[in-house]
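Take a look at the structure below.
Every protein chain of the complex appears in place save one, which is left out.
And then chain A:
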Amino acid sequence: MHRKEDARFIRGRGTYTDDVRLPGMLYGAILRSPHAHARIVSVDTSAAEAHPKVRAVITGQTLAGLNLAWMPTLSNDIQAVLATDKVRFQGQEVAFVVAEDPYSARDALELIDVDYEPLDAVIDARKALAPGAPVIRDDLEGRTGNHIFDWEAGDRARTDAVFERAEVTVAQDMLYPRVHPAPLETCGAVADFDKVTGKLTVWCPTQAPHAHRTLYAMVAGLPEHKIRVISPDIGGGFGGKVGIYPGYVCAIVGSIVTGKPVKWMEDRSENLMSTAFARDYHMRGEIAATRDGRIQGIRVKVLADHGAFNGTAQPTKFPAGFFHVFSGSYDIETAHCEVTGVYTNKAPGGVAYACSFRVTEAVYLVERMVDVLAAELGMDPAELRLRNLLKPEQFPYTSPTGWEYDSGDYPKALRLAMDMAGYDKLRAEQADKRARGELMGIGVSFFTEAVGAGPRKHMDILGLGMADGAELRVHPTGKAVLRVSCQSQGQGHETTFAQIVGQELGIPADDVEVVHGDTDQTPFGLGTYGSRSTPVSGAATAIVARKVRDRAKIVAAAMLEASPDDLEWADGRWSVVGDPSAGKSLAEIALAAHSNLELPEGVEGHLDAVTVYNPPNLTYPFGAYICVVDVDPGTGQVKVRRFVAVDDCGVRINPMIVEGQIHGGLADGVGMALMQVMAFDEDGNHLGASFMDYLLPTSMECPSWELGETVTPSPTHPIGAKGVGESATVGSPAAVVNAVVDALAPYGVRHADMPLTPANVWRVVNGNPFRTDLAVP
C-alpha cells in the first residue's frame, strides 16, 4: 500500500513547526557561548532591550528568579537552560531575545555584552579523569572530578577465567566517533500561553509529546491538563528530537513573559552544536577463542564521553543503554563489559541517530572484533561468523549478559546475503585485483538488534513506564479513528497503523484515520525512538482492534439472534458457524451498535476500545550485510561499489515502507563510516558545526542498495512483527569499515577509526593513523 502521508507532503502542504503561524506571534533567538569553558562575569542586556523591536530579553538570572535556570535531564542530571555561573560547552545557551520579527531578534543578539573569564577546557575524554583536570560540574555539590558513572554487565570472573586459558586472544582499541543525527528540519517550538484560560500550548517537533507534557508539568508547575503539546509533521527526528532543549523552555517563558505566542527555530549550526550528539564511545574490545575459530568470550571496556551535562536519553536503569547486547549474534559462553561515563566541555547527548540505546556501538564493537579475530586466525570473516552464529533451535536464547533473544534464523540470512553478493566470486575478483595492486575490500556484518523498549518492570523514562496506549473508535458508518502515542517523523505510521487495523477488522486502511502527536487527543505513551513503534504501539493497535472485534461479536450475536459462541470471524464478518450467509460485516455491526438494537446486559453500545500494551520482552530483528568497496591507493578515496542487505524483522506490515527505512539507514552507515565526525580543537571549538564541514552523504556517495529478506516472526508480538527502523544504521557502519580494512590488508592494517575519509585512509596506509575527533592528536 502506498503512503497516505504523501498527499500533503508532495504538494508542500505538510505542517512542520516553522509553518505554524499565530496572531501576534513573536520570534525568539538564542545568544550562545563562544567559549567551551568560561566563567560568566556579567551579562549586559541594556542595548538589546533598547532595540525598538525587542519585547523581552531573558537571561539565566531571569530564569533563576522563576526557578527555571536549570532543568532535569533524562539521565537524572540537571542541565542549564540559560547559563548563570559558567558556560560548559561552545554553543551553550546564554540569553534569549524575543522580538517582533526573526531578523530583529538576531540583530538584538549582537547587542548583548557578555563578559567571560575563560577556563581550561576538558575536550579529550581520556584526560577527563586525570588528577588536576578542570572540574566542569562545580555546580553539583561536592563534585571534585568529571566522573559520572561506572556500570557493568555480565560475569567478570568467568570471563576473566576464559581469557586466562584461551588458545587465542585478540584486543583492539576503537573509537566510535561523536556524530550527529542532523535531521533536515532543525529543532524549534511555538509556545502559546493563554493568560485567560491558563493553558499552555506548545507546537514542537518532539518524538515523545506526552513525556514532554509531563516534564513541563513537573518543571514549570503547570497542571498537565493545562498543557497541550502538539507534535505536528516532523522533518526527520533520528533521535535528535527526544529530549527537551533549553530553547523550548525559553520559548515557553518568552510567551509567559510577553503574553504572546513565541516561535523559536534554531538554525543548522545551532542544531549541530547544541542538540543531542550520538556515539562518542572509546572502546577496548577483546575476544577469546580456540585456534579453529570457536569464540568463547568477549570482554569490553568503554569510556563514554557524555559532554557537560548527562542528558543521555535512555531507560533509567541503563546508563549505557542496551550496550550489553554486545555479544551479538554468536553462541558465546561468557561476556563482560564495564562502562565509565565522564563529563567533557561539549554538548550533551549520546543516545541518538538510530542507535536503539547504544546498540550501534555494541554491534560495531563485536562486528569489528570478529574481523580482527578472523585476521589473526587467517580465516575468512564470513566463514568465522557461520561457525559461531546462534542456531535457530537455540531460540529463545539467553545471552551471557541476560538478554532473551526472541527468534532468529541467522545462518539462513547470512547465506542469502552471500548468495546475493556472489561472495566466492567477489573473493576471487579481490585476489585478482590484489595481484595487480588494486585495493578492493569485502566487508561482512551480522547484527542482532534489540528494539521495543520495553517491559514496564525493567524500563522507564524518568519513572514513566515504557508501555504505550491505543484507542480505536469505529464510527456508525464503519470508518474508524485510531489514536496512538507514538509519533512518526517520516516512518509512515499513518499508513502502517491503518493497515494493522484494516487487517484485524476488515476495514479498508483508507477508512482508518491515524491520529498522533496531540496530547489532548491521544492516549498516554512514550513516543517513537528505539524502533519501538511497531513492537509497542503496533502491538497495542492489534490488541485494541481485537477488543473491538470481540465487542462486535456480541453486537453481531444480538443482530443475528444467535449465541456469540456460535459465531466465527472470517473475511471481515462475524457469521454463524456453518452458515456464512448469516453474517454481518463490521460496517453493519458498527451501525447497529449505535442504533436502538437491544444489546445484552452490560453491553453499552457503540464500538470502541482502549488498551495499554506492556510488552513482555523486546523484539530482536537481525540482518546480514555485505559491503564491497574500491579504494584508490593514491588518494585514499573509498568508493562503495555495492551494498547487499538482508534484513529479518519478522512480519512486514508494509514491505515498501520497510525497504525505505533500510535504504535510509544504510545511507547513515555509509555517512558515518566515511564522512561524518564532530571534531574539536583543544580549546573546545566545534569544528563540524555546519554542513560545510559536517558532511552528509549525497546521492553521489550512496550506491543502489540491494535488499534481501527472510521472515522469522517474533513469537511474543501479536502480529509477529519486530521493529526495523534502526537496523540498517546499527548494522551497516561495521560492514563498510570491515570492507575498507579488508581492502587495506596488503598494508598490514588491522583497524582504522571512522570516518574513513581519503585523508585518514591515506594516513593509515602510510602507517600514521590520525584521531579524527581531535584536531590536535
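The rule we apply is simple: a residue touches a chain if its C-beta (ideal position, glycine included) is under 8 Å from a C-beta of that chain, and two chains touch if they have at least 3 such contacts; residues count from 1.
Methods note: contacts and distances are computed from a predicted model.
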Hidden subunit of the complex - UniProt protein name among "(2Fe-2S)-binding protein", "Cytochrome d ubiquinol oxidase subunit II", "Na+/H+ antiporter subunit A" or "Electron transfer flavoprotein subunit alpha": "(2Fe-2S)-binding protein"
Option from A:183, A:731 or A:755 whose C-beta touches the chain left out: A:183
Residue among A:326, A:357 or A:705 that touches the chain left out of view: A:705
Among A:72, A:118 or A:660, residue touching the chain not depicted: A:660
Missing-chain contacts mapped onto chain A: 2-3, 5-16, 18-19, 21, 101-103, 182-186, 233-236, 238, 267-269, 489-492, 656-657, 659-667, 690-692, 696, 698-700, 702, 704-705
